[in-house]
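Here the complex is missing one protein chain, while the rest keep their positions.
== subunit A ==
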Amino acid sequence: MKRWLVALLVLGLSALAQEALKVGVVVSATGPAASLGIPERNTFLMLQEMLDRTGGVAGRKVQFVILDDASDTTQAVRNTRRLVEEGVVAIIGTTTTPASLGMIPVVAEAKVPMISLAASKDIIHPVDAQRFWVFKTPQTEELMARAIVADMVARGVKTVAYIGFNDAYGEGWARFFEAEAKAKGLQVVASERYARTDTSVTGQVLRILARRPDAVLIGASGTPAVLPQRTLKERGYAGLIYQTHGVANPDFLRVGGKDVEGTLLPAGPILVAEQLPGTFPSKRVALDYIQRYEAKYGIGSYSTFGAHAWDAWLILKPALERALKRADPAKDLAAFRAALRDEIEATRNLVATHGVFTFSREDHLGLRFEDAAVMVRVENGRWKLERIFR
């Protein structure tokens, strides 16, 4: 009798476990990319609470399996393998470009759809046999570089200098920005590098100043982006200073203080959601996210990075609903994963916090420039909408 009860219990539990759709999440909640990864993780924790309250997707429970990769590629790949073995239907992540690139062969081999939260275009372009399974939500450097160069041209800038991180982020920006600038007739007079951990960039800044550029772009993310800007100001540079969207968090303003007043940067529309005109597609969705996030984590706590995670779920949720009609993950997981991938690719005109997503066979970024980038200026320690491209 007792044995039967136990067996029934186990059966019941495993039935329950099959009920829940597992979605794998890999984020960099620790390590150098933690300032991006923490709001992403928080967003999924918030989503989990919401889904538990409202009963999940199409009547099925959803469980996020969240793993930290410590901003490390090897760990991200290991996490991905573990998630695949745990039978997740899709994987969202990870925060950084190198680690996301490392995950691609693993998800392609296991045939699991993946939505990356990292910036580089290399993650989804070109859509080959492996990238067939990979999508992403953040704007590429290419897209944001286009916004910067458009703004520079509009302000009559002729010569520009670049200083960026000596890693994938800085190199990616150097490549796309310099290409775009040359295409639009700007002259790139200096291209310098520095490390996140550098304590001085005097040498690089002096070299830039000697070339007298009209504008300088700093290709860095987070608070380490402050150092070159402060050094430029200290050495008396009076031209325009541009940053990338990698600095769009409150800590940059806190550490930068008055040294970063007047900074120009491209950003996803959510950064200045309240200032957007009512006709801007992302405005309502972005405000909704901000309100939910701040209700849980405090006023002023939201960042654009967490919103990329939110966008990934906005894409995944309807795709899950449609895929559930086509296949049953409990019976045939492989068929369901394939159906889910097809449904993600079938996403059309989905309004999210950072733009409007329309995927296609060739385009796994799906963002249109006009809807996904705005120019922002730092004014009195706040983000001020400067220019939209619609």
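Basically, contacts are C-beta pairs under 8 Å (C-beta built on N, C-alpha and C of every residue); 3 or more make two chains touch, one makes a residue touch a chain; residues count from 1.
By definition in this document, contacts and distances are computed from a predicted model.
Hidden chain, UniProt protein name from the list "Chromosome partitioning protein ParA", "Copper resistance protein CopC", "ABC transporter permease" or "NADH-quinone oxidoreductase subunit A": "ABC transporter permease". Contact with the chain that does not appear here is found for just one residue of A:Val255, A:Ala330, A:Val351 or A:Ile388, A:Val255.
Touching the missing chain, out of A:Ala20, A:Ala154 or A:Ala195, is residue A:Ala195.
If you put the hidden chain back, the residue from A:Ala210, A:Ala295 or A:Ala334 that touches it is A:Ala210. Interface residues of subunit A with the unshown chain, by the touch rule above, are 30-35, 38, 163, 166, 192-204, 206-207, 210, 222-224, 226-227, 234-236, 249, 251, 254-255, 257.
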